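Shown below is the structure under consideration.
Apart from one protein chain that is not included, each protein chain of the complex appears where it belongs.
Entry: subunit A
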Amino acid sequence: MTDKNKQDPRLPDETFEPYEANRRIPLPVYWIAIALAIWGVVMLVQTSHSTLLADKERAALDKQDVAANAPVGAEPAASGKTVFNANCATCHGEFGTGSVGAVPPLANSDIVKAGGAKLIAQIAMRGIDGPITVNGTTYDGHMPNFASALDDKEIAAAASYVARTFTGAKDGVSAEAVAEIRKASAGQDPWAGGAELAAATPGLPAQPSAPQAAADMVQNADVATLVSQGAGSVWSCASCHGDQGEGTQTVPRLAGLPAAYIAKQLHDFQQGTRENDSMAYVAKALTDAQITALADHYAVMRAPSGARPSLDGDLARGEQIAREGDWSIGVPACFTCHGPSGFGVAPDFPALAAQQPAYVAHQLAMWAGGSRHNSPLGLMAGIGKALNDADRRAVADYLASLPPVPATPKVELTAMRSDAQPAKETTNDQ
């Protein structure tokens, strides 16, 4: 205090050393700190809740996959029925009655009686591509092969179910036997109608002979180069769509789509009525003749499925939309237009079975948003808008789990083209 007295009182005090006094932390600071702490704990609880929930959902999805891939085990008899209803009944009918003039019956079929479950497994593994006579009626058979869609146990269960239920056979076929059939069928073309089946299996009723396909029709050198190497500024088709036209992610599967549909899409890309930068680039560099030839090339292509459910979709919901539709949201069944089992109905409705799930979901979203708008009657826009994100993923995943389409037989395409030949030549001359 003595120092202080010496200083001129008019000047500011320069010797004062500031010091910290004890003062309470203001209340609002406590409130903020407590609020932050509570928020942190809530977040922590919520996140762990979220993680648990996601784990549970994943486990449910895994179970769904397991159920789809290996239903044999607990109830062998019931699971044969499940596999049959999910995969075979969409064409052959729940009671194996087939459909007049189009799909041969299984119930009391003379072929099933003669060949038994083993023959059914052989047919399921390779598919059929040619005329076949069942109970005296000849059908123009094209059946897909289920080799990539079903495993040995499933095929064994379904084949045994068919033989036992529809023809009263006593013996089924074991998964081991199916595994051997799978080995023997690897890389084989589909059965060329009843004739080839009869040659391989004794005791079958008389079968019509298979017509000779004009194998060289679509194998024109120009198209082969275009597909495998590209030409000029055009990239090779196979470099994105795959060597077997099986597609990947948002690149669609082309194998087995109707030729007229492929050609229409390429023309739409060319004219800008369907939007995709990469495909517009390619289509603008193609001539009409090349488009026709490419469409033919992919239409007759048979390829195993390259798709598998990958969008975490609910397969049961997807199956419901595809087979029955959902009238509560105004969506008809996919299969009413796109054909039984989504095999496509030429010329306007493309096959959906074994299509890449990301492609299907992406296109549905594009229909909904209006950036795809080239369907003949604007049908798909309404459907796209009615489906929500989860429904899109569900139906796309379900379609990806189906066996691939039976391709247009070369014979039919040759016949179609030879009718249309004069018209095509005149366009080429112009």
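Note that contacts are C-beta pairs under 8 Å (C-beta built on N, C-alpha and C of every residue); 3 or more make two chains touch, one makes a residue touch a chain; residues count from 1.
In this section, contacts and distances are computed from a predicted model.
*Asks:* When you check the chain that is not on display against UniProt, which of "3-isopropylmalate dehydratase small subunit", "Ser or Arg-related nuclear matrix protein", "Molybdopterin-synthase adenylyltransferase" or "Cytochrome C oxidase, mono-heme subunit" does it turn out to be?
*Replies:* Result for the unshown chain: "Cytochrome C oxidase, mono-heme subunit".
*Asks:* Just name the one of A:99, A:188, A:225 or A:249 that touches the chain not displayed here.
*Replies:* Of the candidates A:99, A:188, A:225 or A:249, A:249 is in touch with the missing chain.
*Asks:* In the full complex, which of A:148, A:310 or A:336 touches the chain missing from this view?
*Replies:* That would be A:310, which touches the missing chain.
*Asks:* Tell me, which residues in subunit A touch the chain that this view leaves out?
*Replies:* 19-20, 46-47, 49-51, 53-55, 57-58, 62, 230, 232-236, 239-240, 248-251, 277-278, 281, 285, 310-312, 328-329, 358-359, 361-362, 365, 388-390, 392-393, 396
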